[in-house]
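Below: one structure, written as structure tokens.
Only one protein chain is missing from this complex, and each of the others stays in its spot.
Then we have chain A:
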Amino acid sequence: MLRLAPLLIVTLLVGPILAGLAMALLPAFGYLPALGGHGFSLDPWRQLLAQPGLARSVGVSFASGLFTTAVSLAVVLLFLAGVSGSRLDRWIRRLVAPLLSLPHAAAAFGLAFLIAPSGLLARLVSPGLTGWQRPPDLLIVNDPWGLSLLAGLVIKETPFLLLMCLAALPQLDAERRVAMARSLGYRPMTAWLKVVAPSLYPLIRLPVFAVIAYATSVVDVALILGPTLPPTLAVSILTWFNDPDLSRRFMASAGAVLQLGVTATALIAWCCLERLVARLGRHWLARGGRGQGERPLRLAGKGLILLASLTAFVGLVGLALSSIAGFWRFPDALPQSLTATHWLRALPTLTGPIATTALIAIGTTLLALSLTLAALENEQRSGRRPAEGKLLSALTLLYLPLIVPQIAFLFGLVVVMESLGTRPRLWLVIFGHLLFVLPYAFLSLAEAYRRFDPRWTQLALSLGASRNAIFWRVRLPMLLAPLLTAGAVGLAVSIGQYLPTLLLGAGRIATVTTEAVSLAAGGNRRVIGVWALVQASLPLVGFIIAVGLPRLLWSNRRDMRGSP
């Protein structure tokens, strides 16, 4: 059974993606018998190309993907290069970690509440600095250039890339490398950028690709912050797909294929950029400059990452404030009165979606953890290491659901399910979430599992314990903390999913996330505040358990309190 686990994981991840892509490709060329498309034609493409504003949609999707990635990566690298282990640095790291669990939609709402013409920022400086007595008529959120979309994505992708870097850095022995370079006369930040960054980048390349793919094709954040006339490509596709006129599905499929192309082009463009930077960098590395005027760069690194994380937190405060605000006249920084009305009114409608969200998240996470544990345990027992042979490519396959745009294959998957006569059910949504939860759960747990000292196993075997007994009585309890962390990551990923829930649930399965995002168009701040805050706090429950449970269980076991 155990030996089948890796195969099962790969099938579960790759199968649906391939099926989904195929079933997006066929209708894109006119073939979908269920809707009367029996022959192949280029009509869907003609229709697609005739859509007004298509070029602009494509342009915004492409550019926001590349810029988000470039800005986030630059901020993270600048910060890491300037890290000196000071209290501020440690504080920043601690500040950034919880942001990973913040759902994209909640972060986007928070930002919108902050920067909107009538948002917190405008209120704080009005009328004193601006003289505004009423909200200015500016299109800040949903701006046509997608700048607020870009900002919203950077807020979320910076912590992701930072944590990926922090996970990879211990392999590089960065401190000794920097010390070495400094003894040769390099300034600390230049030293880090010259001797650590070039080895770090290859280790975080797949996460970087995932960011590009995500940012070029995101739907929920784009619905909240992105341009509207025309919207980004992914949002347009969703609109066409949901059009009551079913014949537009052909065009939507062509759009999905186009989206795949846009993301692929963005990835290729990034690879070209990599080459260019590598070429310029080689020159820069070998030239021997020791670095001067590092101070502004160091400040920029710290300042930008602080700005990004504080924006997210202040945005959350804004959400909270809106959700309890009574009457709140424009230039006032704070509401005149506070009220629980919005919460009380929302409560009856909240419970259902919260229960559904929890059910899906817990189901998905348990499945993902079981599969992950089975695969990792199999790896331990067969003694095969990922570096030896095929498992390295299996790791790349793990990233597949994160690199193929969701919208490109989820449509096809819906078509497959419809043609199989499968009704939207909870298990279908769970299965859809699994595609995205499994990679994160695996990546989160694998490191701890593989680093587990093999002598514990040898010792237990020599004491006569069977392989199964060792798994249950030694490995699992000793790895409880990383296991729970992986679980919390899984829960957070599942809770934040918008598109898979919407599409595989055919709009009939309401989670906190689908409900919150659907409120975006309405613009009722008070209600949005309530829902977005609930969405933001649900993943925290998982992390509180992950931190608290080991401390509670091992309160009498000192060596178990720091993770092993």
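We take it that a contact is a pair of C-beta atoms (placed from the backbone, for glycine too) under 8 Å apart; a residue touches a chain by one contact, two chains touch by 3 or more; residues count from 1.
Please note the rule applied: contacts and distances are computed from a predicted model.
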Chain left out of the displayed complex - its UniProt protein name, from "DNA-directed RNA polymerase subunit alpha", "Cysteine desulfurase", "ATP-binding cassette domain-containing protein" or "Cytochrome bd-type ubiquinol oxidase subunit II": "ATP-binding cassette domain-containing protein"
Which is it among A:Arg93, A:Arg205 or A:Arg467 that touches the chain not included here? A:Arg467
Write down which of A:Trp132, A:Trp145, A:Phe330 or A:Trp456 is the residue touching the left-out chain. A:Trp456
Those residues of chain A which, in the complete complex, touch the missing chain: 383, 454-456, 458-467, 473-474, 477-478, 480, 554, 556-560, 564
